[in-house]
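Shown next, in structure tokens, is the structure this report addresses.
Removed: one protein chain of the complex. Kept in place: all other protein chains.
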Amino acid sequence: MRRLFDEELADLDASFTEMGMLVSETIGKAVTSFINHDRQTAQEIIDNDSQINQREVVLEKKTFEMIALYQPVTIDLREIVTVLKAVSELERMGDHARDMAEATIRVKGTKRSASIEKNIAQMGELSKTMVKEILSVYVKDDAQGASEIAKQNQAVTDMAHQVRNDVITQIEDDAKLATSGTDYLMVAGHLKRISDYVTNIAEWIVYKRTGKIVDLNSGSSSFI
Amino acid sequence: MTSSILTTENVKLYYGDKEALHDINLSFPEKGITALIGPSGSGKSTYIRAINRMHDLTDGVTVTGNFMFKGKNIYAPTTDTVALRKEIGMVFQQPNPFPFSVYDNVAFGLRIAGEKNKAVIDEKVEKALKQAAVWDEVKDVLNKSALSLSGGQQQRVSIARTLAVSPDILLLDEPTSALDPVSSHKIEETLMNIRNDYTIIIVTHNMSQASRISDRTAFFMDGNLIEISPTKELFTEPKEQATQDYISGRFG
Partner (left out) sequence: MAQNTPLNTEKPTRNIYQFGEASEIALATKNLHVFYGNNEALSEGDLQFERYKITSLIGASGSGKSTFLRSLNRMNDNVATVKGEIMYRGLDINSRAVDVYEMRRHIGMVFQRPNPFAKSIRDNITFALKQRGMKDKEQLDAIVESSLRQAALWDQVKDDLGKSALALSGGQQQRLVIARAIAMKPDILLLDEPASALDPISTSQIEDTLLELKEKYTIIIVTHNMQQAARISDYTAFFHMGKVLEYDETRKIFTRPKVAITNDYISGNFG
């Protein structure tokens, strides 16, 4: 009897990982298109956001059905709950990617800062990598690895602060940077939120593995 | 944990030479529900039948170990098993009312115990049927044969019959496995009603029943007590892999 349940659980995991890959790619594209002023890619991200939302709905429905049909307990229940919580985090990451794409379309022809954009690009690369890595430890059921990834959140936070300081300093020097500077702040904020969500997923992976609900978002990491 | 009403230590049970229970140590605090779960042949029914000496009636069965009930040794030669079974009552899988009226079924034990006062018996019969949550359904048919009731009603009358003689401990051996979900649900409600008044030990194959109604759950396998934990813990964080496998349906 387990066989059927195990098959459905494997399907659930596969669909969850697929959704994660899609979100991770979208974040990467959102950052690149922002840096490259690529409004066409930005528009594609906005158009495709509904696909991410759709996957969330499908996965949620699947978890509800599995709970109703199989009444799972212990580790089975934790695995399903983890997917249910983590898909919401992925969906929110998708929303932030979309918001970045909207900023890309909004900013045109204003004066920009190469040094800040370089930092944002680094931040984006790190956030995207965190999303990829968290999916990999989810698949490996690696609570230790999840905790390690969550620690990188501090680096993203530090980079976000760096962006903020640079924006303030550079606007003080040149008021024409005010428009793009505001968007830099917002994009740094989006990336910071994305890495917070990665931390949340890491907490659920620890829960799935150990049954303990933990807080991996230690220390001050507020930005926006 | 509060003081135990029943303590069993180093319990072994043999069918002939074959050891069927291996050194079970289990004690029960006063009041509340303990569920015993495990596969067929795991020893859970064998174990509760040892508690009120049901095996005395079977040839070739030997029980060893200490069974202390309210400070007395259950297996002492001086124990009056009829009196013991009044204090530790048992309800079986198949409802087994006597072919008497509903009233006489419940009054039976009281009369055996020597109660003659009609008013006292009336009062105790009513109280027991109310505790068993079947009063409203049978109060107008108390003189009808208990056998004319539905299976679920018969089982609740059986519970009332056991409760009428004011036992301390109620043993139930798969009391709902012959019943449909609606009747099972009523039995569960009955047990929830009386959980604060009696120490209840229930053997069940229905794991969701154990998780719904019990305070503690014990998992038996192959004649061993594998684990006993608060029910919430056993069904979320079992200590033993074997428990985890069983409750999540991994039967190998």
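Things to note:
Letters A and B name the chains as they come in the text, with residue numbers starting at 1 for each one.
FYI, a residue touches a chain if its C-beta (ideal position, glycine included) is under 8 Å from a C-beta of that chain, and two chains touch if they have at least 3 such contacts.
Predicted, not measured: the structure shown is a model, and the values here were computed from it.
Contact with the omitted chain, checked across B:S27, B:S150, B:S166 or B:N224, is made by B:S150.
Checked against the hidden chain, the listed residues B:N193, B:S208 or B:Q241 yield one contact partner: B:S208. Residue A:Y70 is the one among A:F34, A:Y70, A:Y184 or A:Y207 that touches the chain missing from this view. Although one chain is not shown, part of chain A still touches it, namely residues 1-5, 64-65, 68-71. On the side of chain B, the interface with the absent chain consists of residues 39-40, 150-151, 177, 180-183, 185-186, 205, 207-208, 246, 249, 251, using the contact rule stated above.
FYI, only the chains that are shown with their structure count from here on.
In terms of their C-alpha centroids, the spacing between chain A and chain B amounts to 54 Å. For chain A in complex with chain B, the residues that touch the partner chain are 1-2, 5, 71-77, 211. Residues 208, 211, 235-238, 244, 247-251 of chain B are the ones that touch chain A when the two sit in their complex.
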